[in-house]
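Pasting a structure below so you can have a look.
In this view, the complex is presented without one of its protein chains, the others remaining in place.
Per-chain residue numbering starts at 1, and chain names A and B are given in the order in which the chains are listed.
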Amino acid sequence: MALPQRKTDVGPPHYKQFLPPVIQKNYGKWKYHEVITPGSMVHVAESGDKLWTVRCASPRILSTDTIREIADVADKYCGGYVRFTTRNNVEFLVSEEKQLEPLMKELKSKKYTIGGIGPRITNVVHTQGWVHCHGACTDASGLVKSMMDELYDYFTTKELPNKVRLAVACCVNMCGAVHCSDIAVVAVHTKVPVINHDTFKNMCELPTVIGSCPTRAISPDPAKKSIKINEEKCMYCGNCFTVCPPIDIKNPERDGVAIVVGGKINSLRSNPKFSKLVIPYISNEPPRWPKVVAAIKHIVEVYAKNARKHERIGEWIERIGWEKFFKLTGIDFTFQCIDDFTFMRDTMRTASTFKW
Amino acid sequence: MAGKKYNTPLIDDLEKGPWPSFVTEMKKAAKNNEMANDALGHLEKCYSTKRGYWKHGGIVGVLGYGGGVIGRYSEIGDEFPGVAHFHTVRINQPSGFFYNSKALREICDIWDKYGSGLTNVHGSTGDLVLLGTKTEALEPIFAEYSSRGWDLGGSGSALRTPSCCVGPGRCEWSNYDTLDLTYALTQEFQDELHRPTFSYKFKIKSSGCACDCVAALARADLSIIGTWKGDIKIDQAEVKNYAKKMDINAEVVNMCPTQCMSYDGKELKINNAECNRCMHCITRMTKALRPSGERGATLCMGSKAPIVVGSLLSWVIVPFIKLEPPYTELKELIRKIWDWWDENGKPRERIGEVIEIKGMRSFLEAIGVPPQPQQIKEPRKDPFMFYTDADIEGFKAKEAEEKKTGKYKF
Partner (left out) sequence: MEKEELKNKIYAFCEAAKGKKKLKEKDIIKGVSEAESVPGDEVKKALREMIDVGKLMYSYGGGASSVEIPSEEYLREKGLIK
């Protein structure tokens, strides 16, 4: 069969054709919304019209079978209209109230996980991991699945002082915004890369490789027509590997994950914040990463017990102080927690007013 | 199907438990698809050896474009021929991730014909990601999608697919039309999106308010955050209703970062001159509180993840801009920003890093934005600074004027 004629530069389809009539009618004229259950909410327009939303988790990797199933459900209850969220949730958009209960019933019978709205843990932003990335030092999808099996109730029912945004990055490139999450797992290399000098000269540009190193650990090795890496300066970021494949940084026994906490994106109450390192290393333990999961659950529980209502993890920690956070969680404070990269000036304490 | 059945005990474990399983999704696709089947075997091997086997992105794409396809090959393609080539295709998502069932089925039908049947809905950038196909399928895939009105997203040293929050489509807090702006910018900059001419990637993300539901401030080179200039209007009758179910002083007034609110049990008051529009009170009492007056956005720039020299959050560049179609002022500003970056950036330098290296003054002057206190948290601490002759002449001229008038102007 002949292929249709390709077109270039058409851009995405116009979003308007995908908006249900109730949105088209009340576009930009929404008055308020109310959360009905942890997985459903209603938006009310100035006209009095209402739009109900039912939110379900997705594993981000979806088969076309599942997408078709979502389309079928949308046809049955939503006039075919459905959207997705930045954090990989599916949102069924319901224009008629009488469809809400039957929709929820069908989703439950099909084992969809409904929830994620309000002061809870919503779906996890994450990267490709071993499923599809060349630079991955762990598997993001497997970590997310393992974490969320354990934290499931915080998505579907249980409340927390405020939202807790989780994220997983399978290397320090951090595709997605894990560096400003309440709790994030970031996979790390911990050993100086090994250079394949034979293929280096054909595959890599010397100045680019030298320039790629943020700690200036790389210098030319003229004898080998290659480079050498100063082991005392290398922080294993892997940027040299990105620009030059013969620099092999993968190391199954040494690659692992770190845990960072206290970041946030929004400007509510306090300014957006980066997440900060609290646990520098946990070994990769597929398929379930039990220690990583336990650490995250522990931090969530200590936060739930100690924070005030509406405080995000980072706000709670800033109020009580980091020394108190380490005490309450019992997490060992290590050298890695003290910045020796770009933020030391901003992060060392300059007063004697701390807590014991 | 004829494919090999792999023994996958490790990843099978990830089908257990209540959270939706990506392994189940991979298995669904694998039922009818050799590539997806080999992807399962390939992943099991990663789990058993604790390492990945994908090679760096290769040189693949569709004719004329320099992005939208991420080349992916396996180091162990002999063992798993179905994933020897396993390229990613990025489809530019509609603004706000809105779809209808017909569109979703269309995407699936084409993908089943040419690819693994696996997707990411959506990828981190915002594109709808088609996960895994062979080189020879790329042109047919592009012909099928583009002829039906779908285009590829961005990748490489180019404008990345712009993305936005749900905006006026379903949110009472949006201060400008994020959906329309994102569509308009994506259309305006098709060339920059498909043909990589930049030093490195450039991301534009648009959020309608300070809640920033697309995390623009943390990961976009240009973060467009909706805001307003007028007062917060109060519906005191609704305040009374909220008082029945919440402690307004504890949950709202006392959590206000500028302490510009008070509540005496009867009436809620806001000193709007002191409000910094953080959105906390509005999100807690959405029926009672609404912004009013001029709407628009704050333009912030420079955020990125840690590679290469540390993470950045976006800096305030333009405290307020009105955003109405056809968005001429913003489009012209973006072009000026790119011109300066093009002039000053080295390969793989994000604009935030270039601004740090070349100095904020160079950047602001090039794009025609004056220095304003809204741009900073606090002024410079060290007395090391540049003076141009023109700066000093300006200071001297001001002093001469003061001598004439007898009045100091600081």
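Assume contacts are C-beta pairs under 8 Å (C-beta built on N, C-alpha and C of every residue); 3 or more make two chains touch, one makes a residue touch a chain.
This is a predicted model, so every value here is computed, not measured.
Undergrad: One chain isn't shown here. Among A:Glu34, A:Glu205, A:Asp248 or A:Glu301, which residue touches it?
TA: Result: among the candidates, A:Glu205 touches the missing chain.
Undergrad: Which of these, A:Ile23, A:Ile70 or A:Val243, touches the one chain of the complex that we don't see?
TA: In the full complex, the listed residue that touches the missing chain is A:Val243.
Undergrad: Of B:Glu136, B:Asp264 or B:Asp389, which residue touches the hidden chain?
TA: B:Glu136
Undergrad: For the chain that got dropped from the picture, name the residues of chain B it touches.
TA: 56-59, 61, 63-67, 71, 135-136, 139, 155-158, 195-197, 199-200, 342, 347-348
Undergrad: For the chain that got dropped from the picture, name the residues of chain A it touches.
TA: Residues in contact with the chain left out: 204-205, 208, 212, 239, 242-244.
Everything that follows uses one rule, which is that only the chains that are shown with their structure count from here on.
Undergrad: Can you check how far apart chain A and chain B are, centre to centre, with Cα atoms defining each centre and the answer in Å?
TA: 13
Undergrad: Touching chain B in the complex: which residues of chain A?
TA: Of all residues in chain A, those touching chain B are 3-15, 17-19, 23, 27-28, 30-33, 43, 51, 53, 57-68, 70-72, 74-75, 80-86, 88, 90, 93, 112-113, 125, 127-137, 139, 141-142, 144-146, 148-149, 152, 155, 169, 172-180, 208, 211-212, 214, 237, 239, 242-243, 245, 250, 252-253, 255, 263, 265-270, 272, 274, 284, 286-288, 309-310, 341-343.
Undergrad: Using the touch definition up top, name the residues of chain B that touch chain A in the complex.
TA: Per the touch definition, chain B meets chain A at residues 10-11, 13-14, 16-26, 28-29, 36, 39, 43, 46-47, 49-52, 54-57, 62, 64-65, 72, 86, 88, 92-105, 107-108, 111-112, 117-122, 124-126, 131-132, 139-140, 142-144, 146-151, 163, 165-166, 168-172, 174, 177, 179, 183, 186-187, 190-191, 194, 210-215, 217-219, 225, 250-251, 255-257, 278-280, 283-284, 286-287, 305-311, 313, 346-348.
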